[in-house]
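Every protein chain but one is kept in place in this view of the complex.
Then we have subunit A:
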Amino acid sequence: MSETADRVRKIVVEHLGVEADKVTEDASFIDDLGADSLDIVELVMAFEEEFGVEIPDEAAEKITTVKDAINYIDEHQG
């Protein structure tokens, strides 16, 4: 697993208080990990801070799974 993926999973575990083994790449934040819309806003803010990327609202709306987040960060990290 990539370094980005590890860091993303760590943030998700910390913010949502879920078991690490539940945070698979295919896991949906809302359906599988019990996040609500406010949690997603916070996750996006945490990703922005951790990786120094800007995630605009339109992009944030499309990030629904752990994999979506990893891919977005990998594509946009400078």
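The criterion applied here is as follows: contacts are C-beta pairs under 8 Å (C-beta built on N, C-alpha and C of every residue); 3 or more make two chains touch, one makes a residue touch a chain; residues count from 1.
Here is the rule we use: contacts and distances are computed from a predicted model.
Only one of "Ring-1,2-phenylacetyl-CoA epoxidase subunit PaaB", "Spermidine/putrescine ABC transporter permease PotB", "3-oxoacyl-[acyl-carrier-protein] reductase" or "Thiazole synthase" fits the UniProt record of the hidden chain, and that name is "3-oxoacyl-[acyl-carrier-protein] reductase". Even with one chain removed from view, subunit A keeps its contact list with that chain: residues 38, 41-42, 45.
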